[in-house]
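One chain of protein is taken out of this complex; the other chains stay put.
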Amino acid sequence: MSDGCPTIRFTVNGQDVAVETLPMKRLLDVLREDLHLTGTKEGCGEGECGSCSVRMNGELVNSCLIPVLQAEGAAIQTVEGLAINGELHPLQKAFLQCGGAQCGICTPGMLMAATQLLAINPHPSMPEIREGLAGNLCRCTGFTRIFESVVSAASADTSNLQAQADHAR
Amino acid sequence: MDPIEKTRIVGAPVLRKEGVDKLLGRARYVDDIEREGMWFGLTVRSTIPRGFIRSIGFDRRIDWSQFTVVTAADIPGKNHIHLIIADQPVLADGMVNHCDEAILLLAHPDKHKLREAASAVHIEYDPLPPVFTIDESERQETIVWGADNLIKSFLLEKGDVDSAWSNAAHIVEGEYRTGAQEHLYIENNGMIAEWNPETGITVWGSLQCPYYVHKSLLAVFDLPEDKVRVIQTETGGAFGGKEDYPSTLASHAALLAFKSGHIVKMVYDRMEDLAATTKRHPSRVRHRTALASNGKLLAMDIEVATDGGAYTTLSSTVLSRATLHSPGPYVCPNVRVRAHAWATNTVPYGAFRGFGAPQSIFAIERHMDEIAAVIGLDPVELRRRNFLHDGDTTATEQVMRDPVILDKLLDRALAESDYYDRHKKFAQQNQSNPIKRGLGIAAFFHGSGFTGSGERYLNSLAGIDVIPEGKVRILVANTEFGQGTNTVLSQIAAEALNIGYDDIIVAQPDTSVVPNSGPTVASRTTMVVGHLIERAGAQLLTMLREHAGLGAHFTPKEFFAACERYRSSHGKVESLCRYEAPPGIFWDDKTYHGEAYPAYVWSVQVAQVAVDTVTYSAEVEDFWSVQEVGRVLNPILAGGQIEGGIAQAIGYALYEKVLLQNGHMANNQMTNYIMPTAEDVPPIHVYFEQIPFRYGGFGAKGIGELPHDGPAPAILNAIRDATGVGFNTIPLLPEDLFLELSMREPQVETAPV
Partner (left out) sequence: MRGNPHAHQLIAPGSLSAVLELMAAAPSEWTPIAGGTELMVAHAAGRLASRKLISLWGIPDLRFITLNPDTIVVGAATTFRDLRAHSGIATHLPLLAKSASWIGSIANQSRATIGGNLVNGSPAADSSPALLVYDAEIELVSVRGTRRIPYAQFHTNYKRNIMAPDELLYAIHLPLRFAHHRQYLRKVGTRRAMAISKVALAATALLEDGFIREIRLAAASLAAFPTRLYRTESALLGQRVDTNVFQPARTALLGEVTPIDDIRSSAEYRVRVAANLLEEFLKEMQSPECVA
């Protein structure tokens, strides 16, 4: 059987965490159950819908596919880490203005994917936006206003975006 | 025609009421909720499509004393889900009629032990021969439901169809089929239930209609109304898939809570939600149409058949809507529609955005293009010659008393899409390009709200109250699940009361708090309940003017001060209104004659599709949608509804296939049930023409379902345009295109043996 519950240490939104848990517990479940960060959602459990997306060491990942042992030492960013001191991240503001969220269940993952996209490509073309979000399924919006939201946020202050995206490293 | 009223908040793109919480990840969906001492529930389901349950065995390797086990025998009240007909059991009792039918329930504090226990339940069956398709069921060789497999039938007749054939210059026949479709809300179905001897049952969950669930639980537990409480949690998408199914899931969770004495959470994983919950009814529609030489419709003989699955659920009302939408938005003096809903041994089909209309509109709009091809007329012109106009009658002899602007919508759709120039360009390019492009149109209406006297029967009650903290609270049972209920009703209230949008909050739909304002279905919320809110607002102002000294003009501060004065003399500040039917709605349920719907919304859509003859795949490259939905109360939300509906219908047409093997959904994973991604959806262009509807909230009619009605036929019409081949079945996958198109290719290869 398992070696028991090792203590796994990583940071989430800039905060150090230490979780004593099973190595094969999914990072998604550790975030939601152990750390009570329920912003990250489970839509499919198979890495298809992207609603569990978080950023890990500056890369976009599906947290439902990561055994928490492999998050040892990682810097994780979740949707809860986007707004700073109650001030909405430019992407969050843009989604609000442009109607990028309807039922909201895909929104945290979508925001993570959009954050990742703008972090590596501050002025993406429409094909690049589509590719950047292709791993996040939205059933409500038809994606149209999500694209508009990303374009709107990208035209906002980009240095701010870089800083915000790198927050929690 | 009423002019558009000048308003401050209604018509403005105000921000989504609950938007900030959603964007912060703070919105609490049912699986985000943890309660102390909570147990988890799991369902053990049938693995055969039809048969008797011979035995249920519990493997001794599990310590069953740790678990709560619930079977049909544990149901205190009635073992049925209350809907239209009570034929669906909460738990199978001795017999199963579809794969994945719920047989027993387990609860335990540990999710993993629960799974282990479920696999340790051994059920033995004596199988019976199943029926899986409409065609099989209607042959009536094997009876699997009632006396004859026939769940419901309708007959709609206008004029004398049989006399028209001899005068016809053209007679065109066609058969059109649509497959099942899964809602694929990104949040799976889920419920939390609690039982307490004093308060009774409380459930929290992802749902559209708290009072439907409430009514169902009353029957299952044989409890009085005040001993059942249903609360909607933030809901991550629904599309009709959470209209009736939650009654089943709530019953299950509540039974486990009742027997175990613990709070029980049941949240499906994707595999279970896909396999076991409702989907859109598959259909087969046959048309036989008589036309004059100028293309005018003389007679339509239509047969509509749907697959209802193993139990009635909503099949009769879906069939009703399919029937009423089958003749299309056209004038025709002679119409006959014979409609049948057939039972099969598959997971019962249920409500899904459009509710029968996408199925029959697919058929008529594809059929119009086939007719056009046969008689040599431009499909655009054929439609123009037959469009309904003001004063015309529909197939149910309903007179179009409100304006019908199909011509205007069509003109605009053609202009915005640059239709004829594009078409010419494609015709030329297609000669040498392996990618064939085409354009297709669809023209359609959607009956807004419940059919006929449905709203009278619902007898909705809705309104507002004012809380001491200085907010007006919307009191409705109508739920937000992304479509904008909270926002739009708040806009209406703020406008009616002449205060600020931020002065309004929405009470969480909780049957112990809000009145029964009817279900959130049928595109009725803004139109019907919105109108009740508008009236309740006016009523409150009258109350405050008469009893609390509110002046003719006032600031929000003065408004709330008057409310507090009213509270001190009356105890509470509340204004509720009951539904009043608009005048002149006469509907005969038996003959299917009269005003089928109180209002209609209208649309013309154009699809541009590219068919790649190397891979046989069709993609929608561009899409235009022009609609008249009454007054647009919030352009961002309204636009979002149209875009989302179109994307979902693109999936319906080209990507989404429910693959049944022995009546079980074999592709019950997101990797194999394919919906379009951000790379697959086309640019979507949306245009509104506004004609306020007198009896809708600030002139609004319904919008949610309309956009899903047109894309499938528009897309397949575009494919016909691109390839010259008419396809009549959806979903239309590359493998299907290949079978037809490859036969027409110069070289003929035989497949390897």
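Going by the order they are written in, the chains are A and B; count residues from 1 in each one.
Note that a contact is a pair of C-beta atoms (placed from the backbone, for glycine too) under 8 Å apart; a residue touches a chain by one contact, two chains touch by 3 or more.
Predicted, not measured: the structure shown is a model, and the values here were computed from it.
For the chain missing from the display, the contacting residue among B:59, B:126, B:160 or B:735 is B:735, taking the whole complex into account.
Annotation: of B:47, B:453, B:672 or B:690, B:672 touches the absent chain (contact as defined above). The omitted chain makes contact with just one of the residues A:39, A:81 or A:135: A:135.
Take chain B: the residues that touch the chain left off the picture are 111-112, 115-116, 269, 271, 613-617, 619, 655, 659, 666-667, 669, 671-672, 674, 676-680, 734-735, 738-739, 742, 747, 749, 751-752.
In the full complex, chain A touches the hidden chain at residues 1-3, 22-26, 29, 42, 45-48, 50, 53, 56, 59-62, 64-67, 69-70, 72, 113, 116-117, 131-132, 134-136.
In this section, only the chains that are shown with their structure count from here on.
Chain B meets chain A in the complex at residues 15-16, 18-29, 31-32, 34, 183-188, 234-239, 269-270, 481-484, 636-637, 639-640, 643-648, 669-671, 675, 677-679, 681, 683-684. Residue ranges on chain A touching chain B, taken from their complex, read 32-33, 36-46, 48-49, 51, 78-80, 82-83, 88, 92, 95-99, 101-108, 111, 129-131, 133-147.
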